[in-house]
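Selected chains from the complex are presented in situ; the others are not included.
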Amino acid sequence: MYEVYVAAQFEAAHRLVGDFGPATRTHGHTYRMEVILRGERLSDEGVLYDVGELRSAVEDIAASLHYRDLNDVPVLAGVNTTAEAVADYCWERLAPPLRGRGLDALTVRVWESPQVYAAREDSLA
Amino acid sequence: MYEVYVAAQFEAAHRLVGDFGPATRTHGHTYRMEVILRGERLSDEGVLYDVGELRSAVEDIAASLHYRDLNDVPVLAGVNTTAEAVADYCWERLAPPLRGRGLDALTVRVWESPQVYAAREDSLA
């Protein structure tokens, strides 16, 4: 099994709704997004997936969230902006063009700090 | 599948027993403990598990080992203090309150340095 990984970063504000103590105040993070593709076979050129192409897709999502308050971003309307929810959103946005290309799975990890992340991993089949 | 991750750090001395060369001398590490929970479903509030609660449990264990000689810590008596054994101990201490809460698996990674870790991963079911 092979994997390729790319990472990108964005700075955003957010606040949680619910029983989350100080995290219910508007605050922010230097978010780090890590994206991993898994699959069984390399192309004739020796890659699982073109990392340059993947990186460009990941950078586009990071740019769309950069220097924003996640609680005001229209695509996250009605969503509690937990790291899990942000990972979910990025996963759903990345997955469609990756399907049908011989890949098995996609993981998106969203780091709020070097001490905390949430991730979503699911099949692309 | 979702994951949440938290990390903590502690400074401790130890020495190995057996055929481990210089590691049989008392030495020490800036240990980094990484803890990962896995599960299939988010709560209504959009979390797999409250990261604040998890972090507090992980910090408690780190604090109990901080600035100690692991070979003198009573809960590790009779244990060869390999990174595997420390991961085992932390796993067993963290797991009980996590069972029965809809989580699938718990991983504990114990880094002795940025170049070396040992981990234990097992089901919480």
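A and B label the chains in the order they appear, each numbered from 1.
The working rule: a contact is a pair of C-beta atoms (placed from the backbone, for glycine too) under 8 Å apart; a residue touches a chain by one contact, two chains touch by 3 or more.
What you see is a predicted model, and the numbers here were worked out from it, not measured in a lab.
Assembly remark, whole complex in this entry with 2 chains visible in place, copy number of the identical chain is 3.
In this text, only the chains that are shown with their structure count from here on.
Between chain A and chain B the CA-based rotation angle works out to 120°, given as a multiple of 5. Centroids built from CA atoms put chain B at 26 Å from chain A.
Remark: chain A residues 16-21, 23, 79-85, 87-88, 109, 114-122 touch chain B in the complex.
Contacts from chain B toward chain A in the complex involve residues 1-8, 42, 45-48, 50-52, 55.
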